[in-house]
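With one protein chain held back, the other chains of the complex are shown just where they sit.
Chain nomenclature is as follows: A and B, assigned in order of appearance, with residue numbering initiated at 1 for each chain independently.
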Amino acid sequence: MTVTLSGKEIAGQLEEQFPESIVESCPDSLLVKSEFLLPVATFLKTTPGLDFGYLTSITAVDYYDYFEVVYQLTSMKHNHSLVLKTRCYGRDNPTVTSVIGLWRGAEFQEREIYDLMGISFNGHPHLKHIFLWESFQGHPLRKDYHSGA
Amino acid sequence: MEIGNIGEKYVYSETELDRAEGEAIESLKAHSQQPIPDPDRWLDEELRHNVLLTSVDAMLNWARRSSLWTVLAFPACCAFELIATAASRYDISRFGMEILRASPRQADLMITAGTLTWKMAPQIRRIYDQMAEPKWVIAMGACAISGGIFSGSYSVVPGYNRIIPVDVYVPGCPPRPEALLYGIKMLHDKISKRSIVEKSKQK
Partner (left out) sequence: MALKTELFVINFGPQHPSTHGVFRMRITLDGEVVVDVEPVFGYLHRGIEKLAEGRTYTQNIPLTDRLDYVSSMTNNQAYVMAVEKLAGIPVPERAEYLRVIMAELQRICNHLIAVGSFLNDCGAFMTPFLYMFREREKIIDLFEMACGQRLTYNYMRVGGVSQDIPEEFLPALDKFGREMPGFIDEYDQLLAENEILLARAKGVGILPKELAINISASGPVLRGSGIKWDIRKADPYSVYDRFEFDIPTGSVGDCYDRYQVRIQEMRQSVRIIKQAMEQLPEGEVLTEVPRRLRPPAGEAYGHIEAPKGELGFYLVSDNSDTPYRFHVRAPSLLNLTALQDMIVGWKVADAIIIFGSIDICLGEVDR
């Protein structure tokens, strides 16, 4: 049975390594600041005992004040999973660091989030449209997108 | 990067290709705001009284409808009902239609099986233009008739008749193979009413 790790347990380990990186830790998820996303993700992947080598999915949600990017991580070795979140503010050009260096499965999913939500990922080599065409105006999955047709 | 190399550039300029594709899509979208009217007049009373089908017409129409070759262009779910119609239980080969041609130049029927998106629309228009006359189109499924369950979406064309003229509409989501065969039979009836005299008058 895959155990969903509580955010609070991991928060304890992370506080020693990266002080002030954690914004909120609840039983089912862990919220970190966007500057610390890449170091925290590297720590989660490489630490023995955690070993989150499998990225299940990346999503983004539009809560009007901020965008929240949600990472579902799984460890095949220990059969446990974790939900990692980060937020980015501003509607004009929100930016988050890309985790493609750690998990290549992020390649298409980050392009999809860029295409449909408008969040840019620093460090992604081919950040361009994946589902919509080049001259498409706007980002459809945002809550303030109204299609004309 | 320890696994694979993902940062390499391509030989061609991908941004130029993508931009050209995007412009083609936007211009097609701007020109397709109204549905295209039905190509042949089905029930035109005046025509029926004025044109008599000769035996040459009857033979030509019989030859054309007895082996319609379909072009392979099926985007989505209805494709599997089309393939099931072509498989052994609902054998479409008894109508001479078991050939699904990859090249549009050798086909004369397009069965549109699947949702059409604006990104795919220029390609479907190009395939239709490449088919030789006489050619017919069967719109299969709810998505092909009006956008179906996805109508109202930002990227779905509300029906194939915005892009290409459609002859027969087969409703269903997806239509059963029997429904598709009924639609093909309707197309056979339509073909048998054609006359070469009328066609030359149109030109």
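As a working rule, a contact is a pair of C-beta atoms (placed from the backbone, for glycine too) under 8 Å apart; a residue touches a chain by one contact, two chains touch by 3 or more.
Please read these numbers as outputs of a predicted model, since none were measured by experiment.
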item	value
Identified contact with the non-displayed chain, of B:Trp69, B:Phe95 or B:Phe150	B:Phe150
Contact residue for the chain not shown (choose from B:Lys119, B:Lys135 or B:Arg194)	B:Lys119
Chain A, residues in touch with the chain not shown (by the definition above)	1-2, 53-57, 59, 61-62, 70, 72, 76, 79, 83, 103-105, 107-109, 112, 116, 129-133, 140-141
Touch residues of chain B, complete complex, unshown partner	3-4, 8, 10-12, 14, 17, 72-73, 75-77, 79-81, 83-84, 87-89, 100, 102, 114-115, 117, 119-120, 123, 127, 149-150, 152-156, 173-174, 176
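The definition used in the following text is that only the chains that are shown with their structure count from here on.
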item	value
Chain centre separation (chain A, chain B; CA means) in Å	42
Chain A - residues contacting chain B, complex	100-101, 104, 107, 125-126, 128-129, 131-136, 140, 145, 147, 149
For the chain B and chain A complex, residues of the former touching the latter	1, 3-4, 6-7, 14-15, 18-19, 21-23, 25-26, 118-119, 152-155, 158
